[in-house]
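Missing here is one protein chain; the remaining ones are kept as they sit in the complex.
Labels run A, B, C and D following the written order; every chain starts at residue 1.
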Amino acid sequence: MSKKVILCCAALVAAVAVPFYLEGFWLQAGLFAMSAAIGAIGINLLTGATGQLSMGHAFFLAVGAYSYVYFAAEPEGGAHGLGGLGLPAPLAALLAVLAAGVAGGLFSPIAGRLKGAYLGIATLALIFLGQHVLFNAEPVTGGYNGRAVPPMELFGFVFADSPELVVAQVPFGALERLWFLGIALLAGAALFARGVLRGRPGRAMNTIRDHEIAAGVMGVPVARYRAGVFVLSSMYGGLAGVLIALVFQRTVPDYFGLLLSLDYLAMIVIGGLGSVAGAVTGAVFISMLPQLLSRYSDALPLVAEPGSGGVTPAEAARLLYGAAVVVTVLFLPGGLAGLAARLRQATTRRAASPAGHPASLSPSPAPDARN
Amino acid sequence: MSTTYQPGGMDISVPRLEVRDVTVRFAGLTALDAVGFTVEPGSLHAVIGPNGAGKSTCFNVLSGVYRASAGSVRFGDAELTALAPHRIAALGVARTFQNIALSPHLSVRDNLMLGRHRLTRAGFLAAGLRLPSARREAAAHGERVAEIAAFVGIAGRLATPVGLLPYGVQKRVELARALCMEPRLLLLDEPVAGMNGGERRDMAELVVAVRESLGISILLVEHDMGMVMRLADTVTVLDFGRRIAGGPPGEVQRDPEVVRAYLGAAAEDGTRENAS
Amino acid sequence: MDVHDPRPPEGSGLIVRDLAVSYGPVAALRGVSLEVPRGSIVTVLGGNGAGKSTLLRAVSGTLGFHRGGVTAGEVRFDGARLSGTAASSVVAAGVVQVPEGRRVFARMTVEENLRAGALGARDRRAAAESRDRVLTLFPVLAERARQRAGLLSGGEQQMLAIGRALMARPRMLLLDEPTLGLAPMMAARIAETVREINGQGTTVLLVEQNAAMALSLASHAYVLEVGEVVLSGPAGELAASDEVRRRYLGVEDDGDDGNGGGGDGGPAARTSGGARRDLSASPRPVLARWSA
Amino acid sequence: MITFLELLANGLSVGAVYALIALGFVIIFKATEVVNFAHASLLLVGGYVVARAHPSVGFWAALALGVAAAAVVGALIEFLVIRRAKVSSHGVLAIVTIGVDIVLTTELTRRIGTEVLALGDPWRDRVLHLGPVAIAQTRVVALAVAVVLIAAFLLAFKYTGWGVAMRATAEDPETAALMGVRRERVSMGAWAVAGALAAVAALFLCVFPTPGLDRSTTFAAMKAFPAAILGGLDSTTGALAGGLIIGVVEAMMSGYQNDLAFLGRGIGDVAPFLVMIVVLLIRPAGLFGTRELARV
Partner (left out) sequence: SQKATGGAADPSAVGGDGVKTGPGVTADKISIGLMTDLTGPYASFGKSLTQAQQLYFEQTNAAGGVCGRQLEAVVRDHGYDAQKAVAAYTEIGPKVVALAHVVGSPMVNAIKQRIETDQMLTIPQAWATGLLGSKPIQVTATTYDIDMINGVDFLAKEKGIKSGDKIGHLYFEGDYGESALNGSKYAAEKLGLKIVEQKIKATDQDMSAQVAAFKAEGVKAVLVSVGPKQTASLVGVSLAKGMDVPFVGSNSAYSPQLLPTPAGPALLKDFYYMTGGAPISSDRPAMKKLAADYAAKYPDTPIDSGVSSGYAAAAIVVDALKKACEGKDLTRAGVVGAHRSQSAWGEQFGTTMDFTRFDKPASLLSYVAKPDKAALGGAVIFKEAAASDLAKEYQVPVG
């Protein structure tokens, strides 16, 4: 217990210290990872815990990002003549998350009825339809070019480069300021999801995944729960969208495409299905990998400078990323989080009794799982 | 034989279950054909019949998994045929499954806590924010779950993932999960299938104990005639979806139609071991 | 108890020697030896978790599906070594298993399930014959030929599982709880069928919870407990032994060990059919009503 | 009217190509219950080999090589990845195929680099005139090939032991093994067949009216998803029907784009997904797919 507290405190101190030491590139990479982690927690609730495959997560990020921009932008619009509602930024962010939830809710006739591959591919439609709307609803979305993101403002504190702010001789620009916002949002999102997963809704979700009919008979309103989880996961997507928009300072429709959705699936598989820690680990891995590779492309032996022929950093990142997904599933059934759990168990087991079952679950499919 | 079983100090209201003319059709097959019977409050009512007679189908109708094409099922004032499974569960109807339907990756405790779903309230928000109400609720129900686990004899396994348990223990978990719903009507579909003599005896004891302790109605499907004859107050016999006999066990057992369709000649001498 | 009976010619039938099996760190069988002479029926009894299914998996080469493996000993059939070969070679050698828990192909029709059973058999005409035989044995399968197997009732699925295995015309049949969930009449029918196909020359290894039936069919029986053979002998003798009668047949004396776990059940509670026995003889657990 | 006919013909002809791609998904799904997201990269493998080989060995030999290469890669995916993946859920396997797809596609696009590769087919840019309607010859061939292959697979799945073995293995590998099915061989066979099919589909995807194979070819394969789902993921007939429907819808929506301007420009591209959603709302398992029914 106290060990846990110490660990948490250490993590907190480290997180706070980061902006004072690392340069913009790292802060930005970290913020991307935080946003990705929030989104991944969301889709892990849906796909990992409830067994509902979704390939449309990027759509909800888009809804979050664009809603925030629209709600927060000045009614008159800026240079591009794109208007908004001019709401206070925190309210706009909150409403944006709710909007993503509503979008998820609108999809619930499908989300509540379909499962497996069918749901997965049906959600693919969200991406394409969503992008169609983003491209065409120009007065709101700015069309192909997207639009600029109004900065977050909390109690008069603006999360942007100006007005200038220097803390302990370190200039605090948008990224430094957003870093703290990101940490807070991620921590909140993670704790919330953990509560959900370990509580009554989590059990219901797991049972829907494992045995839908049994869940219903035990009193779980299955369709409503499915839809509910879909909405919740959409809201996580929406929050991730708001954060990424703030970091980006611009939203463009292209970003919210299929590849982003696939990234999210890769994150939860690599991290470990169904757990919050898994989602976060996977998100950090997937979103940092390409950045690290391109940053250190000159130092890495196999990776060529862009433009010089050979494997470029972007290509290397994708190769590694694909391979990581495969390798995780082949050799780390529980993902990175599962690996960590096993390591932890191995150390505690050595301390305690040597007996007990192996940590890895999923023996063969139970004989009764068939019909 | 009495048709109602009156345990001492019955204080929860256990309504009568009335099944009237229930018909279920699947493409080209009538699985239940105008079946009707009544389960008196607090009694143990067995449904028997050959394989494919429609016993599980009947359970599926009672628990809302299948929708009847005709007929009515009344549980007290409620008409069950129009309700979704979770609504029926909310009325206090619990069941076990012929084929185990537990979450293999979840611990026994979590599987049992799922049984408390209908009795608890914590939603996404309460659970996510860990509101005090949710915590109190979880603690209170956790205690009851431990009680029930002890009753069923699986107290030592609460932390074990269900998938790692032997078959017989999983069957007990099924029963415990149903009990966790604090049912007023308990449906047991072949609770002792796949168990050997000793295990069957324990399970039968448990069923009796449940009835004595809680005074609820129990509907039992079983091919183990010994158990049915010993435990049941009333027996309904189905064959090809039709009710072919009903009444006290002794009577039913001698019914020539039942012997022909179900028990077979071998059963007539009354000593035969029944199939598992 | 070990009874010496005339051994069949060496190398014919199924021979299991000093078999040890473990699932990862969990040892499920230790030093199990048993013989099923050609043309005989041999049964294995044992409580839940004793290792009966594990034994059959070891014979048919499917331990790998459960992340288990043979750690010592060997399995031979008609002189040829089975342990270490693939499941498909075991089938090719003529050894076919009806797995525990039915395991029908739920999404395929009844008809297709039967055809799947014949995949191991090469002879087309023989396949048609076996099909006829199976359908006479279980007429309900003919009625439901085009129904998806997953929608059959539990007992119907069990019939399908047995019928499917018979399609391959095995030289040796491994049955894992074939009467699970079957109505008494149907269980009796299965018993007859086992006797009949045995009469036609198929060797049978039968795992059953219904010990009475198993012992009446088998010539020889083994009792497994926690992964080891604790008893073996001619079926008749075993059936007469107090131990077996008490534990697996469920007859006579009380003396409960009241253990809730699997494997070692208490005394059987069944007496002659129909008579209601006083069940309140032993102290029974009590569950208080819930109030909140 | 003529426009309508012309668009219809166009739609059917593109649809044939979608159907061929969708057939590949369906085969794998039927045989292994995995949604194979790596199908697009198999396509790229087949197309790439044909494109590289045809200048030296001629078209038909190149096609044979391409089909063989894609089959081998398919089989390798099975051998190296699918077989060894220790997961119980087909959903996770689907995600694994995404990983495989990324690796393969990245490597192939790197090799293709910035080129647009011609496949050297014998039909070139000839068109077939049916009255006022003109259809590219390649597409007529594609339609014929699709119909023949789909019929062949339909029969194979229904009537051969191979089909039964595949489906049995897909559903329950252990029990299938108990039936004597050589699981590895069957599942590898399915992947090889899917690879071969992908190469055939790649051929028709990259010849006239499209200019050739390049790094963006895989995107076109995306439309086979709604096609396969629309028809029913486990139905070969569905693949054909789905492909044709998607093709026609897309052609019509693009062709009448100006009259449909209120839906936003470029509706032709998203229309397949709209149609898919509508169909799924009415029939959750697609037009010809088997409904997932469960009992307890």
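Just so it is clear, contacts are C-beta pairs under 8 Å (C-beta built on N, C-alpha and C of every residue); 3 or more make two chains touch, one makes a residue touch a chain.
None of these values were measured; they are calculated from a predicted model.
Trainee: May I ask you to name the displayed chains that the omitted chain touches in the full complex?
Mentor: A, D
Trainee: For the chain left off this view, which of D:Glu107, D:Asp234 or D:Glu250 is in contact with it?
Mentor: Answering carefully, the residue with contact to the hidden chain is D:Glu250.
Trainee: In the complete complex, which positions of chain A touch the hidden chain?
Mentor: 20-25, 28-29, 32, 79-81, 135, 143-146, 148, 161-162, 164, 170-171, 173-176, 248-250, 252, 254-255, 290-291, 294-295, 305-307, 312-315
Trainee: List the residues of chain D that touch the chain left out of this view.
Mentor: 2-3, 6-7, 10-11, 13-14, 109, 113-116, 118, 124-127, 134, 136, 205, 207-212, 214-217, 219-220, 222, 250-252, 254-258, 265-266, 268-269
Operating definition for what follows: only the chains that are shown with their structure count from here on.
Trainee: Shared touching chains for chain B and chain D?
Mentor: Both chain B and chain D are touched by A, C, going by the contact rule given at the top.
Trainee: Name the two chains that are joined by the greatest number of C-beta pairs in contact.
Mentor: More C-beta pairs are in contact between B-C than between any other chains.
Trainee: Starting from the mean Cα coordinates of chain B and chain C, work out the distance between those two points in Å.
Mentor: Chain centroid spacing, chain B to chain C, equals 27 Å.
Trainee: What's the distance between the Cα centroids of chain A and chain B, rounded to whole Å?
Mentor: 43
Trainee: Quick check: how many Å separate the C-alpha centres of chain A and chain C?
Mentor: A distance of 50 Å separates the two centres.
Trainee: Touching at least two other chains at once: which residues of chain B meet that condition?
Mentor: Touching at least two other chains: 56, 65, 97-99, 101.
Trainee: Residues of chain A that contact two or more other chains, please.
Mentor: Residues 213-214, 217, 357, 362-364, 368, 370-371 of chain A each touch two or more of the other chains.
Trainee: Quick check: in the complex, which residue numbers of chain B touch chain A?
Mentor: The contact residues of chain B facing chain A are 63-65, 84-86, 88-90, 94-95, 97, 99-106, 110, 113-118, 120-124, 126-130, 134, 137-138, 160-161, 163-164, 177, 181.
Trainee: Using the touch definition up top, name the residues of chain A that touch chain B in the complex.
Mentor: Spelled out, the residues of chain A in touch with chain B are 191-193, 195-196, 198-204, 206-207, 209-211, 213-222, 228, 232, 357, 361-363, 366, 368-371.
Trainee: For a test of understanding, state which residues of chain B touch chain D in their complex under the given definition.
Mentor: 56, 60, 65, 97-99, 101
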